[in-house]
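Every protein chain but one is kept in place in this view of the complex.
Entry: chain A
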Amino acid sequence: MTHATLTRGESAPATAAGPAGRARRTARRRAALQWIAVHALGLAAAAFFVLPFVFVLLTALMSDNQTLTRDLWPHPFVWSNFRTVWDTPGFLTWWRNTLVYAVAGTALTVVSSLPVAYALAKFRFRGRNLVMVLVISTMMLPPQVVIIPMYLFWTKQLGMDGTLWPLIIPMAFGDAFTIFLLRQFLLTVPREYTEAARVDGCGELRTLLTVVVPMIRPAIAAVALFQFFYCWNDYFGPQIYASSNPGAWTLSYGLESFRGAHHTDWNLTMAATVLVMAPVILVFFFAQKAFIEGVTLTGVKG
């Protein structure tokens, strides 16, 4: 600090005595140049991130023959591609299945994980750190680690092959990532609030539901979004359990077979791709803040 003040002390007379206006002009010009450089870089980066979407959308609107040409702008615009995809046998069923999986999975995950996260954040008991270690460990494991016994369990013992139930039912028993994230957030809720509720004679469950839940709404929104996206994007789960029955496929899984059915019809394949991406992006625009807060929480807090 003293060193910094000294430096300023030494250089001050030089600027004051010399042409102060020129120094200020140079500084302003440098700021302007930096502004231009930063925003030019920003535009280049934006092109990298946005152009793939643009190309996909443009291809989705091309005629069959045009996709293989060098021409990047569709003429004519074939809006009926979306109609064709929508009317493909199975597409609506996949939509419905995906929605059921994502909505039921999200609801079950949040409801079952919340009390666990609350206990880990607010109760003191022996073995709490061990539970935390186990939660974090399972969160980091790929689903393939235990898939063989799980598959045998659901299909050979319970006969649930060709359904999405083996994916939905486990979500009623807590999800490690959701528990972890909710707990990180619950740690920030001041103890006074829960203590006050307890003094008023609230049971723990009532405290959680009536005092804590309203306070952590953003966190609940964030974990719900994460889980919804996880289900929507899941490819491995449906591949293992639903592949034998196209009536149980989800969009993520069916999308690839769509390409199969239409061979090299890239325009229709890209139209289907747009229809799978669109809902996720729409959800994001409505819940952008909660989502970004959630992502930040995974890395920064704790």
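Everything that follows uses one rule, which is that a residue touches a chain if its C-beta (ideal position, glycine included) is under 8 Å from a C-beta of that chain, and two chains touch if they have at least 3 such contacts; residues count from 1.
Keep in mind that, in the parts below, contacts and distances are computed from a predicted model.
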UniProt name of the unshown chain, from "Succinate dehydrogenase iron-sulfur subunit", "Cytochrome C oxidase, cbb3-type, subunit III", "Peptide/nickel transport system permease protein" or "Carbohydrate ABC transporter membrane protein 1, CUT1 family"? "Carbohydrate ABC transporter membrane protein 1, CUT1 family"
Among A:A23, A:V38 or A:A196, which residue is in contact with the omitted chain in the full complex? A:V38
Quick one: which of A:A20, A:L33 or A:V133 touches the chain that's been left out? A:V133
Among A:T163, A:Q227 or A:T273, single out the residue that touches the unshown chain. A:T273
Where does chain A touch the missing chain, residue by residue? 1, 3-5, 7-8, 34-35, 38-39, 41-42, 45-46, 48-50, 52-53, 55-56, 59, 67-68, 70, 72, 112-113, 115-116, 118-121, 123, 125, 129, 131-138, 140-142, 144-153, 156, 170, 172-174, 179, 183-184, 187, 204, 229, 232-233, 235-236, 239-240, 243, 249, 251-257, 259-261, 263, 266, 269-270, 273, 276-277, 280-281, 284, 288, 292, 295-296, 298-300, 302
